[in-house]
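With one protein chain held back, the other chains of the complex are shown just where they sit.
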Amino acid sequence: DNAKLRVAGNLVATGLIQQTKEQPFFENFAKNTGLPIDADYKPMDVLGVKDADGLRVLKSGLFDVVTLRLAQVSRDEPFFLGPDIVGLSTDYEVARKVVDAYRDAFDKRLQERHGGKLLGIYPFGPQVVFCKVQINGLADLKGRKVRVYDQSLAKFIEKLGGIPVTIPFGETQQALERGVTDCAITGPSSANSAGWPEVTTHFMPIGFQIALNAYAINLSKWNAMTPDQQAKLTAAFRKFETEVWAYSKELFDDASRCNVGKEPCKTVKKFAMKDVPVKAADEQMVREALATVSFPTWSELCDKSYEKCSATWKQVVGPVVGLK
Amino acid sequence: MIGPFEILVGLAIMLGLMFLGFHVATTMLVVGLLGALMHFGMPAINAVGEQLWAAGEDYLLLSIPLYILLGEILMRGGATDKMYQSLGQWLNRMPGGLLHTNIGASALFSAVSGSSVATAATISTVALPAFKNRKYDQRMVLGTIAAGASLGNLIPPGVAFIIYGSMTNTSAARLYMAGILPGAIMTVLFLLTILAICVWRPAVAGAREGSTALGEKLRHSVHLLGPLAVFAVVMGGIYTGWATVTESAALGVIVCLPIAAAYGKLNIAMLHECFRSTMRLTAMTALILVAALYLNFVLSMLGVPQALASLIKSADVSPVMLLWMLAVLYLVLGIALETMPMLVGTLPVVFPIIQAAGIDPVFFGVFMVLMCEISLISPPIGMTLYVIQGVRAEGSINDVFQGTLPFFAAMIVMTAILIHNPSIATYLPNLMFGK
């Protein structure tokens, strides 16, 4: 009989990556890893475990492998939001470099502080703008209500002159329809599934963040494995991670096309939103926000919980984006 | 991971402890902790803290105390009392007289209050004195109050909708819209039930009331405006996009204050009484909710809901058949259970089945709330029945059951109507918010 690992997976509500990549990977765990281990895989929303508690259930040993939604677990560990603060990982290429540069520091912190070992990191994809009012660029968000989901994004919207409003994801479609908010930010695929394109008119594929998720294994489980087993597990997750990165980009491109009515459109519903092209000035604004808004906001908070936080960030990520 | 035998043993322990008079929350926590200890050891026990905190951290749930408070302010402010009198003038000429007022007043009050228990309490407060010395059949009086109270959650706003929405990630605003038509049909069914009984047996309705002049009636109808205004503000706020569900509850609370003031009843002492009552009802619900959520967490870890869902999926029944099976299940459960344990106790198991069968979650929310309301008037456990039993304070409980029986039958008819015409639930939300 195979040994069992208890796995808390990503929310079913997050859609295709969870359904078509994560779940099959864990359900065929023995085959995928070549180890005599089965995974007892259940998504966190099915379990009734809040995603913000990811680090706590990992450390307590309640689960052996946990999907960490970095934006949510950053409540307990702001350092883990480091590779995904607003304006940093705006597309897949940059995100890949940032994640690779951050990986060791992330793992070190995870081991020291949360009793976990990092197995992989993947993105959901760039978080983009949906509006029900006409916009030609980011500057047009001035005076508009924009649904945001975290602090640095709120600060950024404020800097643009917009009014950040916080609404739970599930209520946002209606909030848009009824005008509680004018614009909202999320991934193109999940927005499509939640029906946002039905109630909005303008789609601007500019990335603010890339919504990272990580996999971690409980450290004592990890240490109980032989070096050979550890190597096999690492290799399997590496392969899986690469696959998910590619799939995530595919999904993003496809959903972006679907939203504005272009072909090919395979994964989600086709709509005819107006495609707002991203101009150099918009990209410039987002990049500037990194240095002037999101890094200072984040590092102030992060340094309080980890004194080497911003120093580490500057050391590993600084060179990638040219920030000192 | 867990066999059917173990599931049955767990269920037996829970129901056994419940019937031995242990607190409902205790029985759920004990079974949850036992399961956790046997299968997962200390980490699952240690997770109790996170689960308790996470259970309450939800903006939507804030609307529960707000809707209860809103109803308390209206009742203690005297608005409900006047509303009852005014409705009485309009409805007492029908065969059945004042009995219709109980249903009408409950329906109106339900449109501002989110709780069936609060509705039962309020309407019995204002209605019971009116029946003194009027020679109505007591069973019918109490039966109509119980039936009326079961509109409390079905007609929006409703605490059960909020909890359902929060547990299944279904939009509360859509659920509210979905509740309106079934709530109205239910009200009409209740009125027809009274009418039928009173035509068949005029004796139950006491003497015909004298009529009131139309002008007097109209003048008195100003008392209907308060509750209607609150309903318009709460529902209108949601519909026009001024407010989310929780915000509109807060708006409703604020609107109630001047109404209570207009009746000259608004003062600090009265508000403090409202607070005490609100906190009591909120905490009663909250303790069961947190205990049930922990039990659900353990059940999900054990894979019970998924196992049952795949079992039913493999049986391959049609959605209508599935709903009838669930209806029977809930009628049986409703005998033993109160609204809250029934809703939060079964949803994690049942909802995956519903999703697998392709049933609209908004429609199913209405179905679930209807099932909860039936459990409220099915003996022996149900707050509404305590009210009935207590008012009698004599004779056999069988008389009380007889009083609610016709309305129980009306609710079964309603269940059939809903199952076979799901569009009465989905029509309004789809119209208002798009598919």
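For clarity, chains are labelled A and B in written order, and residue numbers in each chain start from 1.
The rule is short, and it goes like this: a residue touches a chain if its C-beta (ideal position, glycine included) is under 8 Å from a C-beta of that chain, and two chains touch if they have at least 3 such contacts.
We take it that contacts and distances are computed from a predicted model.
**Student:** Consult the UniProt record of the chain that does not appear here and report its protein name from "DNA ligase (ATP)", "Ethanolamine utilization protein", "TRAP transporter small permease protein" or "Malonate decarboxylase subunit beta".
**Tutor:** Options "DNA ligase (ATP)", "Ethanolamine utilization protein", "TRAP transporter small permease protein" or "Malonate decarboxylase subunit beta" narrow down to "TRAP transporter small permease protein" for the missing chain.
**Student:** Given that one chain is not shown, which residue among B:D81, B:D137 or B:D360 touches it?
**Tutor:** For the chain that is not drawn, the touching residue is B:D81.
**Student:** Touch as defined at the start, partner being the missing chain; which of A:D40, A:D64, A:D150 or A:D254 qualifies?
**Tutor:** Only one of A:D40, A:D64, A:D150 or A:D254 touches the chain omitted from view, namely A:D150.
**Student:** Identify the residue among A:V133, A:L301 or A:L323 that touches the chain left out of the display.
**Tutor:** Touching the chain that is not displayed is residue A:L301.
**Student:** Which listed residue, A:P43, A:G115 or A:P164, touches the chain dropped from view?
**Tutor:** Result: among the candidates, A:P164 touches the missing chain.
**Student:** For the chain left out of this view, which of B:L108, B:A127, B:I180 or B:I259 touches it?
**Tutor:** Reading the full complex, the residue touching the unseen chain is B:A127.
**Student:** If you put the missing chain back, which residues of chain A would it touch?
**Tutor:** Within chain A, the residues that touch the unshown chain are 55-56, 71-72, 74-78, 81, 113, 143, 145, 148, 150-151, 154-155, 163-167, 180, 301, 304-305.
**Student:** Residues on chain B that touch the omitted chain in the whole complex?
**Tutor:** 18-26, 29-30, 45-46, 48-50, 52-53, 55-59, 61-62, 64-66, 69, 75-76, 78, 81, 84-85, 88-89, 92, 97-98, 101, 117-118, 120-122, 124-130, 132, 134, 209-210, 212, 237, 242-243, 246-247, 250-251, 253-254, 271-272, 274-280, 282-290, 338, 340, 380-381, 383, 386-387, 389-391, 393
Operating definition for what follows: only the chains that are shown with their structure count from here on.
**Student:** Round to the nearest whole Å and give the separation of the Cα centres of chain A and chain B.
**Tutor:** Each chain's C-alpha centroid was found; their separation is 39 Å.
**Student:** Hey, which residues of chain B end up touching chain A in the complex?
**Tutor:** 1, 40, 43-44, 46-47, 50-51, 54, 57, 59-60, 169-174, 239-245, 293, 296-297, 300-301, 303, 305-306, 348, 352, 433-434
**Student:** Give every residue of chain A touching chain B within the complex, in rising order.
**Tutor:** These residues of chain A touch chain B: 13, 40, 42, 45-50, 53, 56-57, 60-62, 167-168, 170-171, 173-175, 177-180, 195, 198-199.
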